[in-house]
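Moving on to subunit A:
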Amino acid sequence: MSMTWLKSAVAATAVVALFAGVAPAQAADGKLVVGFSQIGSESGWRAAETKTAKAEADKRGIDLKISDAQQKQENQIKAVRSFVAQGVDAIFIAPVVATGWDSVLKEAKEAKIPVVLLDRQIDTKDNSLYMTAVTSDTVHEGRVAGEWLAKKTSGKCAVVELQGTVGSSPAINRKKGFDEIVAKNPGMKIVRTQSGDFTRAKGKEVMESFIKAENGGKGICAVYAHNDDMAVGAIQAIKEAGLKPGSDILVVSIDGVPDIFKAMAEGTANATVELTPNMAGPAYDALIAYKKTGTLPAKWIQTESALFTPETAKAEYERRKDAY
Partner candidate 1 sequence: MSLSLSGSTRNLPQYGALVAVLLANWLLFPDFFSIRLQDGRLFGSLVDVMNRGAPVALLAIGMTMVIATRGVDLSVGAIMAISGAIAATMTQAGWGLSAVLAASLASGLLCGLWNGVLVAVLRIQPIIATLILMVAGRGIAQLVTEGQIVTFVSPDLAAIGSGSFLTVPMPVVLTVAMLGLTALLVRMTALGLMIESVGVNRLSSAYAGVNTPVILIAVYVWCGLCAAVAGLIVTADIRGADANNAGLWLELDAILAVVVGGTSLLGGRFGLLMSVVGAAILQAMNTGILLSGFKPEFNLIVKAAVLLVVLLAQSPALTTLLPRPRGAQPIKPHPVAPKRTTP
Partner candidate 2 sequence: MTHPHAPPLLAIRGLSKAFLGVQALDGVDFTLRHGEVHALLGENGAGKSTLIKTLTGVYQRDGGTIALCGEEIAPRSVEDAQRLNIGTVYQEVNLLPNLSVAENLFLGRQPMRFGLVDRAAMRRRARVILDGYGLSIDVAAPLQRFSVATQQIVAIARAVDMSAKVLILDEPTASLDAQEVAVLFDVMRGLKARGIGIVFVTHFLDQVYAVCDRITVLRNGRLVGERRAADLPRLDLVAMMLGRELEAASHRLAQPEEIDDSRPPLVRFQGFGKTRSVAPFDLDIRPGEVVGLAGLLGSGRTETARLAFGVDRADSGSVTVDGEKTQLRGPREAVRLGFGYCPEDRKKEGIVGALSVRENIILALQARQGWLKPIPRRRQQEIADRFIRLLDIRTPDAERPIQLLSGGNQQKALLARWLATEPRFLILDEPTRGIDVGAHAEIIRLIERLCADGMALLVVSSELEEIVAYSRRVIVLRDRHHVDVLRGEDVSVERIVASIASESPPSPVPPSPVAEVRP
């Protein structure tokens, strides 16, 4: 009895393996196959996200297929269709825009392939079209940065703010989260706020004018930058004005790119809130759990918005510099 069962089980496995061999996307050794439609490589962070996704896949023995959409949704839709045709086990999408996904996601759903959104959400009426979304909470990031600054300055600080690109959602949300904390601390005030377009060059230029406008920088207690790149630019502006970044003017920013850790290690920056490039890791874990036990993950997996300070900066820099 038990032998027959065993035999038929072996036979069934063999048949499954045979079919698996026929399906081109199925790894021969039964590995999970994930197709990942990445936006492109428009920033260092994006490149790190791709790199991390590969590393995390290797760690879990997952076969990852990456398709670079070069900032075009039509390329992403093509990639998803091709993944469906290949019969992958799951599809990850870092959507370039929020709308226009319904029909292609329906095709994936009909093919019973779970879809995970990475890093960005989409606009859809039908939430069942994707399994889960792994993103950070950008409002929360602003809050964490604000809380750190409030604590550091005992709630008394004249802040200048380097905003991201006007109208972009991270700029809006990171400002919103930070403003919440400012509102709670009567001693905190944003004295100047301007857009630095998320770039170093603009960050430096805007900070230069802030310093001049605020009495040679004497009126500024801290600079809050919506991303690390602008903070790096601001640090140079502070230096060139004959002030000490990190002590004369505190520097807090968001993203956690290697250069800010380097700056922290040198004592010219004070804190950063990490937007982890590891979006794929939690997604793999949710996928494996689903495949094993059939449990659906929550609709939104929020990545941690961890705060880093100079104490660990050197080690963190070493750990990160290869991922970027």
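Per the selection procedure, all candidates are chains of the complex that A comes from, given by their letters.
Assume contacts are C-beta pairs under 8 Å (C-beta built on N, C-alpha and C of every residue); 3 or more make two chains touch, one makes a residue touch a chain; residues count from 1.
These numbers were taken from a predicted model, which means no experiment stands behind them.
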For subunit A, as assembled in this complex, the candidate in touch from 1 or 2:
1
Complex interface listing, subunit A residues touching candidate 1
41-44, 46-47, 163, 166, 192-195, 197-202, 204-206, 208-210, 212-213, 229, 232-233, 236, 240-242, 257, 259, 324
